[in-house]
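Shown here: the complex without one of its protein chains, the others still in place.
Which chain is which? They are A, B and C, in the order written, and residues in each are numbered from 1.
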Amino acid sequence: MRVLLFGRLADIAGWRERTLDPPPATLAALRARLADADAALGEALSGKGVQVAVDKEIVRGEAQLRRGCEVAFLPPMSGG
Amino acid sequence: MRVLLFGRLADIAGWRERTLDPPPATLAALRARLADADAALGEALSGKGVQVAVDKEIVRGEAQLRRGCEVAFLPPMSGG
Amino acid sequence: MSVRLTTGPFEPGADLTRFCAGRTESGAVASFVGLARAEAGAATALELEAYPGFTEVEIGRMVARATERFGLHDALVIHRHGAIAPGEPIVMVATAAAHRREAFEACDYLMDYLKSRAPFWKKEHGPAGARWIEPTARDLDDVARWDGGSGP
Partner (left out) sequence: MSVRLTTGPFEPGADLTRFCAGRTESGAVASFVGLARAEAGAATALELEAYPGFTEVEIGRMVARATERFGLHDALVIHRHGAIAPGEPIVMVATAAAHRREAFEACDYLMDYLKSRAPFWKKEHGPAGARWIEPTARDLDDVARWDGGSGP
């Protein structure tokens, strides 16, 4: 499983991409594992406006994860 | 004095530009002279939305005219 | 600020490139290009009449008003007259401002003005003959949006 961090989340964590194998079974378990390793990141991931995409589709709330999937944490977006 | 007609006014009159020398002293006198010569044009000139410019400035209501001036009758405008 | 009348074709892309060049404080350039429509064959050519010496001055006044009203950094109006074939550009407006809202609104405002108040007279030629085109009810409603106290 690949975990991707974007924007300020990558700055906070000090990494942009990490592979977890075997993967956590759920998004909640992934969040808990990341927060255990880095409390500041854990807090930032549950901050206001942070969305999650699993395999490039936005998910809201809980999600099952599987080996080989890609989970991206997306802070508030701003293009243009 | 030059009289200019634009858009459908020129189509109605069958001319676009005419010199009057000596000129009528007022816009009202010019309108009367044009209407005497061509009743359909006279009616069109006083139609809804027709504006008048004297020496390339819009005038509203009556205006004095002088030798050498340019009077333009402007039907409803549409650019773009 | 620039107002240009032309009887020949013009190239909106080339003008947009020049208009954007060297702007390091204008975050926003809005533009509009009006093209002659074929109306599925009902229109074979558009013929626009201007009043040279008057038309440019009147447009220039409106551009100055838009510049003040919306705080523009710059504005450009190019307008063709004479005979125009379907698919060819008739008009281009571009506006530059610090932020997008002002650039968009000023561009919209200038187009509404050009459509119903700029000194042009427009005749459409087609297989069924020629007809003068005057502002539509929608054009008049559009331009009236800016006359009240609402908006910027």
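As a working rule, contacts are C-beta pairs under 8 Å (C-beta built on N, C-alpha and C of every residue); 3 or more make two chains touch, one makes a residue touch a chain.
Computed from a predicted model, the values in this text were never measured in an experiment.
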Visible contact partners (per top-of-document touch definition) of the missing chain: A, C
Candidate in contact with the missing chain, chosen from C:P89, C:P119 or C:P135: C:P89
Chain not shown, touching residues in chain A: 4, 6-8, 11, 49, 53, 56, 72, 74-80
Interface with the undisplayed chain - residues on chain C: 11-18, 20, 22-40, 86-87, 89, 98-101, 103-104, 107-108, 111, 115, 138, 142
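Note that only the chains that are shown with their structure count from here on.
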Chain A-chain C separation of Cα centroids, rounded to whole Å: 48
Distance between the centres, which are taken as Cα means, of chain B and chain A, whole angstrom: 74
